[in-house]
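Missing here: one protein chain of the complex. Every other protein chain is in place.
Chains: A and B, in written order; residue numbering restarts at 1 for each.
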Amino acid sequence: MSENQESRTARTLAREIRDFSRMTTGALRFMEVCGTHTMAIHSAGLRKLFPDNLTLVSGPGCPVCVTEKSFIDQAMLTARQYDACLVTFGDLVRVPGSFGSLATLRSEGGRVRVVYSPMQAVNIAAEEAPRPVVFLGVGFETTTPTVAVTLTKALSEGVRNLFVLSAFKTIHPPLKLISAQKDLDGFLLPGHVSAILGSDCYTYLAEEFHKGGVVAGFEPLDILLALRDLVRMTVEHDFQIINDYRRVVRPEGNPAARSVVEEVFEPSDASWRGLGVIPGSGLAFKGPYARFDAAVHLPVEVPLTKDDPRCKCAAILTGSITPDRCGLFGRECTPEDPVGPCMVSSEGTCAAYYKYGVN
Amino acid sequence: MMGRLIRDLILPKLDRGRLGLLADSAVLSEIAGQIAYTTDSFVVSPIFFPGGNIGSLAVHGTCNDLACSAARPLFLSLGLILEEGLEIGQLEAILQSVATAADQAGVEIVTGDTKVVPRGSADGIFINTSGIGRIESPTGVSPDRIEEGDEILVSGPVGNHGMAVMLSRAEFSFDFELESDSASIWPVVERLLELGPGLKFLRDPTRGGLAATLNEIASLTGKGVTVDESAIPIDRPVMAAAEMLGIDPLLAANEGKIVAVVAGGLGGSSLDLLRDCPLAQGAAVIGQVNSGPPARVVMNTRIGGSRVVAEPSGELLPRIC
Partner (left out) sequence: MCLAIPMKLVEITREGSGKVDAGGVRTDVVLAMVPHAQLGDYLIIHAGFGIEVLDQDEAQVRLDLFRELAEVTQDLEDA
């Protein structure tokens, strides 16, 4: 489609969203589960097209945002104590821990290497041997299969100096928690996590919690289409799960991806910034893959961390408030000098609000 | 050892008449008109990147700073700080790039200095260049001259340098043909000078990319800046790489581009002036200075929305989320 055609399509969808929104007197409040959706919406400036009674709040689908400060601390302590080389996705580099960030560690001469793919950690392990190499494992269901495949390769090649510090999380436990508690009308469901899990796995949202959900892609038109369907089903009280990303998401998802995750990992309890411990929401190493567990093989004493009590990331993550309601926003907490991960993560709600403006 | 380095390696490549005199100071001929003077140090890593190296960058960067003051680059000094153990082959290649870049830019390197520091004290090589140029704009370019209604143009596609450097990192395994756009852009400025007082302001969008320069214009003037996303030229491989790595191409550095603010109504004429300039292929008018929110850059997005283009903060990092 030409650019002109695409903007005409956008105008049609925006008009339909407005028309449906007018069918209710109340506010419509939806949660964007996935941080990449938050970024995409801000990047395309879509908020300008929304009606006044439509609010999107950002959910916990931001692996960097929900990773506890103690994880960064543990990574840094591991690097220092064992002279380990840390391998990480770019997202984590500027997240503040209690003693600075990975960027701080790097500027002090610590070895921190940024990768695009977890598979590169295997090459780096070979380069750095015998020095231990620790891959920082953050991510949801889109990313965990990529790490699982990487570890099956590392196992078969007998790599001895590669370890993984796991902060992996799964999306259904917090989603269930939030569906029960929150004053939300429905969900913009993650596109690529759903490619792995399938669109069929969300039916409980409609059946148990009477909330609608639409699986959405990431192009501006994909998001507008999904919002139109979400608004329509909500004002019509026709709660269901709709898949608006059918070119990528199948009802059954990607079983090959799920089975390799099941081979390498098993569910564990995990601590989420802002949500506390959620049982069964994390991933731990299973069977022969326990050899890669950095926490076990490179143990460090991580001091108890105290989050800045003024930081409102917790409430922002659960959708209770918007960033501008946090007293630190734009003052003590900016992308240059972040207090909480919501500001430093490229997809954090606060960073997006700060960079792209509240329209 | 230093003497041999200078005599056998540096002078043969760089001497164009004055450097070889090895005088304590270069004595320059009289320069008619106002003189512009600038300095910059280059500590980049990696020192070699697709389409250039720290040597060519050091020449282009300083020449471009002069060009942004509407000054024709004339003379450069070259300060080299070499880390002990730097391979001679690498140094040779860097010096050759310096020579080629200087010749292409029409500048003479008239004085220099070389020091060797212990291993670990420098990242291979650090370079400082200072430049002298002659201002050729009678009215001068300055943010004070910018007014509402002025148009903003960019001399070509953005993000090439930043993305080329990012893609070439050892940790990534990308095959690509993208190269840095590193170049001395005086020829572009020279043409724009024909606008006379219609040329208000010039800036090269290096670190922080186009976003940094647009924000500079907004904050220096306190006025609003609006740009149209669909008007901003971006090469296809740059766009693809940016999408792959989750990087905003507006934040990626440019080393051979200029952003110009010209009087309202002169956008079209500016592009006409640049039409046959090889360094300004793909030049475009991208926006204007207006009465929008003060000191803010607003972008009308391709899809018909709008957002603020924020001041970039920190290094460019790829993301997976």
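Simple rule for what comes next: contacts are C-beta pairs under 8 Å (C-beta built on N, C-alpha and C of every residue); 3 or more make two chains touch, one makes a residue touch a chain.
Remember, it's a predicted structure, so these values are computed and weren't measured experimentally.
Of A:C34, A:L54 or A:C85, it is A:C34 that touches the chain left out of the display. Checked against the full complex, the one of A:A27, A:A129, A:A256 or A:V277 touching the unshown chain is A:A256. Across A:L155, A:V248, A:A295 or A:A315, the single residue that touches the chain missing here is A:V248. Contact with the undisplayed chain is limited, among A:G45, A:G97 or A:G139, to A:G139.
Listed for chain A, the residues touching the missing chain in the whole complex are 1, 5-6, 8-9, 11-13, 15, 34-36, 61-63, 89, 116-120, 139-140, 142-143, 145-146, 149, 190-193, 195-196, 221, 225, 246-250, 254, 256-257, 260, 347. Mapped onto chain B, contacts with the missing chain fall at residues 167, 172-178, 236-237, 239-241, 243-244, 246, 319-321.
Keep in mind that, in the parts below, only the chains that are shown with their structure count from here on.
The mean-CA centres of chain A and chain B are about 36 angstrom from one another, to the nearest whole unit.
Taken together, the chain B residues at the contact with chain A in this complex read 169, 171-173, 230, 244-246, 248, 296, 298-308, 310, 313-315, 317-321. The touching residues of chain A, counted against chain B in their complex, run 3, 6-7, 10-11, 14, 35-36, 42-49, 62-64, 89-91, 93-94, 103, 113-116, 120, 124, 139, 143, 220-221, 334-336, 345-347, 354-357, 359.
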